[in-house]
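Shown here: the complex without one of its protein chains, the others still in place.
Labels for the chains are A, B and C, by order of writing; each one numbers its residues from 1.
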Amino acid sequence: MSPHTYDCFVRFSDVDVYGHVNNVKYVEFYQEARIAFITSLAGNLLAVGSNERQVVARIDVDYKRPMLFRPQPYLIETWVTRIGTSSYELGARIRTGAEDDATTCSTAHVRLVAYDLAGGRSRPLTVDERDRLATGLLPDGP
Amino acid sequence: MSPHTYDCFVRFSDVDVYGHVNNVKYVEFYQEARIAFITSLAGNLLAVGSNERQVVARIDVDYKRPMLFRPQPYLIETWVTRIGTSSYELGARIRTGAEDDATTCSTAHVRLVAYDLAGGRSRPLTVDERDRLATGLLPDGP
Amino acid sequence: MSPHTYDCFVRFSDVDVYGHVNNVKYVEFYQEARIAFITSLAGNLLAVGSNERQVVARIDVDYKRPMLFRPQPYLIETWVTRIGTSSYELGARIRTGAEDDATTCSTAHVRLVAYDLAGGRSRPLTVDERDRLATGLLPDGP
Partner (left out) sequence: MSPHTYDCFVRFSDVDVYGHVNNVKYVEFYQEARIAFITSLAGNLLAVGSNERQVVARIDVDYKRPMLFRPQPYLIETWVTRIGTSSYELGARIRTGAEDDATTCSTAHVRLVAYDLAGGRSRPLTVDERDRLATGLLPDGP
């Protein structure tokens, strides 16, 4: 199975005074890729009106190579690494392109928690959520 | 010794469609606090023209409570947790205020690497950098 | 009468590769000041749940001097220049400080339209909205 892929277009406004994409923007990029991934699994996971939400509990980002402002997109791969009772974890990486010898600019790991808005606390993942997440499971990464 | 403190003013534009400050913005806030902290230790650590740079190698952020759009600032505390040969690490947390019973919204940990721009590789921290960082050292946190 | 004042704290992330606050960020700053102004007139004008919304129809911004990343805030003044049937207009400017001889970095003009969300079209300003806006009216500016 292959990880989900997302074309990440860098904006001029992502670049800081040092001429590189700012560290913070990597986290924004991972968020955009994650939303595309989760939407591809099940559009309603992010539904605004839904009472069953998933919230970010932890983000770890490693920075390996600078990202630059350029017309062609970077490639972000995202996959599920673990499905727990009330949480799950995603792995992700940003690469310069889709080629086998593309450079990895960054890797990341995110933990999300299923949340019951009305109750104001975490909740078990539903069977449907677990089934959908399982289709993106790559415990050992791409 | 006390950690460095930074007043973090939330903007309307930091809030996402769910009505909370977006996860990514926490990382931006930590960056703003970190820059204020490093500048307070030594203004030239971030000098654009300098050949001796420090780059972010890793960021870990834990999310505990939502941050909201409000006029009064949040408080960000930042401190040094470790000084290595060519890298150092910072701890940080975002709190609802300065009171003893203020709520912690998030905690973070950042690793920075001393970098030689001309040589294109990491370099040892200078004695001056180590001395300055040592004045902010709080290995066990606040 | 004096215009509404807003302390605008510049972030490192507002600065672009040229070392100045990016043009786009001025517009964000004006938005933050405008929200503070409108909230000061009547908290509910921006209420998310309300059916009576006000939407931005036009923004004009003049750029006069660069804004820089600095710890002390800039000052943004905002005032009402015109109250129409279903729209109103605001003037605003960004200054380096509150002193009489402070430098003006930018001026702006915004037109907002009262909007009926349910009907999906503009609507007349209510008497209450007009009354509140009138308290901030400075047709000739500060």
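Brief remarks on what is shown
One rule holds for everything that comes next: a contact is a pair of C-beta atoms (placed from the backbone, for glycine too) under 8 Å apart; a residue touches a chain by one contact, two chains touch by 3 or more.
These figures come from a predicted structure and were not determined experimentally.
Within the full complex, the chain left out of the display contacts the shown chains A, B, C.
Within the entire complex, the positions of subunit A that touch the omitted partner chain are 9, 11-13, 19, 28, 31-32, 35-36, 48, 71.
Against the chain not displayed here, subunit C makes contact via residues 17-18, 22-24, 27-28, 31, 48, 53, 55-63. Residues of subunit B in contact with the chain left out of this view: 12-13, 15-19, 22, 24.
Definition applied: only the chains that are shown with their structure count from here on.
Taking the mean of each chain's C-alpha atoms, the chain whose centre lies closest to the overall C-alpha mean is B.
If you average the Cα atoms of subunit B and of subunit C, the two centres end up 31 Å apart. Mean C-alpha positions place subunit A and subunit C at a centre distance of 35 Å. Counting only residues that touch two or more partner chains, subunit A has 17-18, 22, 24.
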